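Below is a structure I'd like to ask you about.
With one protein chain removed, the remaining protein chains of the complex are shown where they sit.
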Amino acid sequence: MRQRLAGLARRDLALARSDRRSYVPGIVAVLVFLATLALVLALTLAGAAGRFQAGLSGTLTVEIPVPAGGQAGEARLARALEVLRQTPGIAAADPLSREHIAGLLEPWLGKFAGLEDLPLPQLIDVRLAPGATVDLAALGARLETAAPGTNVDDHRRWLVSLQRLARLAVGLAVLIVVLVAAAAAAAVAFATRAGLSVHHDAVDLLHLIGAEDRYIARQFAHEALILAFKGGLAGLVAAVAILAAIAFAATRLDAVPLPAFGLTGGDIALVAALPLAAAAIATVTAWRTTMRALARMV
Amino acid sequence: MRQRLAGLARRDLALARSDRRSYVPGIVAVLVFLATLALVLALTLAGAAGRFQAGLSGTLTVEIPVPAGGQAGEARLARALEVLRQTPGIAAADPLSREHIAGLLEPWLGKFAGLEDLPLPQLIDVRLAPGATVDLAALGARLETAAPGTNVDDHRRWLVSLQRLARLAVGLAVLIVVLVAAAAAAAVAFATRAGLSVHHDAVDLLHLIGAEDRYIARQFAHEALILAFKGGLAGLVAAVAILAAIAFAATRLDAVPLPAFGLTGGDIALVAALPLAAAAIATVTAWRTTMRALARMV
Amino acid sequence: MVRFENVGLRYGLGPEVLRDISFELAAGSFHFLTGLSGAGKSSLLSLLYLSRRPSRGLITLLDRDLATIRRTELPALRRRIGVVFQDFRLLDHLSALDNVALPLRVAGAREDQVRAHVIELLTWVGLGDHLHAKPATLSGGQKQRVAIARAVITRPRLLLADEPTGNVDDKIAVRLLHLFEELNRMGTTVIIATHNTGLVARSHHPELRLEGGDLTRHARRGAA
Partner (left out) sequence: MVRFENVGLRYGLGPEVLRDISFELAAGSFHFLTGLSGAGKSSLLSLLYLSRRPSRGLITLLDRDLATIRRTELPALRRRIGVVFQDFRLLDHLSALDNVALPLRVAGAREDQVRAHVIELLTWVGLGDHLHAKPATLSGGQKQRVAIARAVITRPRLLLADEPTGNVDDKIAVRLLHLFEELNRMGTTVIIATHNTGLVARSHHPELRLEGGDLTRHARRGAA
């Protein structure tokens, strides 16, 4: 075993020395940095969307518009509430206060003096019993007769666009990670070929002495592994530092950094695996590049 | 002269070959790319701010607020207009229509049915005679007696923040360019030191043969010049391509790219000089680094 | 052991460096390869250590026809050949000890056996005090001896030495010749390319002489 390890770490080729000027760690650091940011943001977004969706999916909102023909608002509200409370599967139906509604509108209307005098629609917050489903078409028809113009919103539009957003973010993150992996592989392949040409004489000597291609490729792969892992670790650390700074800034002073992004243990493991993935890609790429190039030598 | 040129281009050291794996062109490309974007955006912002300022500086806006005590709006407007038209130095004073004002407010209030019924302030657009100055304090006092609550806005707040924004943008651009220059110099110095160690034997031989430090440094400087210029050019081309795409997208199909950013000939020369500047920095850095390192050798 | 049949070699579009060379060496034989500078001695050796293929002709080596050999078989074949290169080809960043140990390690030898063996051989060639010296800190003759030690450490079946005494004094040259003869006695076929006429004259081994691309054989003192 010790024997085997010594074999793996063998460095007949002065790769390490010549690779002090290697661009591999730098490039891998930047790539892992980007991949980490992309992945964390996508996972955060997906997580938030999931939680938001869970919160929305058991609720409905009923809107009773501003009276058109002078009909008393309060009466319409009472009738709608009655209909709702009689519908099986609905656990609760609470009208929102006028102040609450004005608060919701404020970002759009601004705080201006005339706001109190403006006629406002009325909103009812409806919670369904857990697991219950409600026939929205039938409910809508009954509400229409009770209070004409009433509008039932099951947040489907929101839910759909949330899901679309989350899927888009995850897709983008996956795309970025794939691109990053491809770029890392390309950089390592390029560096390996350059290394082979720089160390051509030594490689040639090893061949003449009876070394198999594997013996030589192992050294290039080992070097690539170390360089890429170092770079990847640096990139990960930088990304985590930036994210922690963002989380810290976002939650001021009373936050533990990562939970602010709402990552699960699995998410964190995924992100932490990025330098390992980079090292694995680099190792395999260097190995393959070397084996292919050596096969073309005598 | 030919002799001298041959001397400048001499390549006893196989720098070009070993520098196929140099990271200098790549880094310089990225840096010049960033510097170009920063510079163009800053110059555009500064130019736009300048033009906007020129457009604003000959105008005033007089605001007559929503009547408080029921005084007739039309009468107050007429009195204010009279005061303005009697003031020397004022070329024109035109009240804005109610529709115009509603249009200005719409982005904030949204299009809602009650808008027509809302009480709105009245605005007068005032243009000064070219070169004229108006005593704002005196004008304000006279307007106050004519129509109490009237407000004169000389856009100074706007002008000041525009100037501050333009100065900030230019400052940021300068900072970015300086950082970019420092990063380029650091990258070249690092690469040069690596090159010196890779070519140590050849450098040593040149010394023993009687080469002066200058003879050796010239080769490193020449190589750095070429690498940095190539990288810089690539970065500039990439940045211009991106900017052209933005300009194209911004003005749809009927635009000539660069004028859309409103750059002057001088601005364009400044931006086009970035690769030259990068090459100059690289050359000087490589020269100095080599001379300093050689002075430490026997 | 070694058989050339109408072998020719040219570099690129240049003239033939070797032309129409045919000879056969018996297993366990000992030959000098001589010829003027540029005659093609190193080129001929490079055919033997499988660094190059001939432009034409057939080479049989260790009972293998080199024309039909597959790439994957080369390492095993090369491990049975020891080479002293004219320019040494030591790896600069490895110590004398590691340079000499290289063929053993490449062949997967056990580390505990490698060390003792290498130290013994290096001591024998007079480098017991320079085990851990890098090539750059060795004298010319010391480098040459490291190169020789690397070539013989595996007791190869075929030993090819290119000017192995160019940088050492006559006393060491004779000692190294004894080393080669010792190996030869144990069954190794030896070919030594050299300009050292004194060395050739002092020994009784036959001489292969390269001249104008042709090879002629000269026996000496009644040896085969």
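Lettered A, B and C in written order, each chain numbered from 1.
We adopt the following convention: a contact is a pair of C-beta atoms (placed from the backbone, for glycine too) under 8 Å apart; a residue touches a chain by one contact, two chains touch by 3 or more.
As the structure is a computational prediction, the values presented were derived from the model and not from experiment.
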Neighbouring shown chains of the undisplayed chain, as defined at the top: B, C
Given C:P103, C:G141 or C:P156, the one touching the chain that is not displayed: C:G141
Listed residues B:L96, B:A183, B:A202 or B:I268, member touching the removed chain: B:A202
Of B:P88, B:P130 or B:G210, the one touching the omitted chain in the full complex: B:G210
Per the touch definition above, residue among C:G8, C:G28 or C:G166 touching the missing chain: C:G166
Positions on chain C contacted by the hidden chain, ascending: 11, 35-38, 41-42, 86-87, 126, 137, 139-142, 145, 162-163, 166-172, 195, 197-198
Missing-chain contacts mapped onto chain B: 3, 6-7, 10, 12-14, 17, 201-202, 204-212, 215, 295, 298
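To be clear about the criterion, only the chains that are shown with their structure count from here on.
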Centroid spacing, where centroids are CA-atom means, of chain B and chain C in whole angstrom: 70
Mean-CA-position distance for chain C and chain A (Å): 63
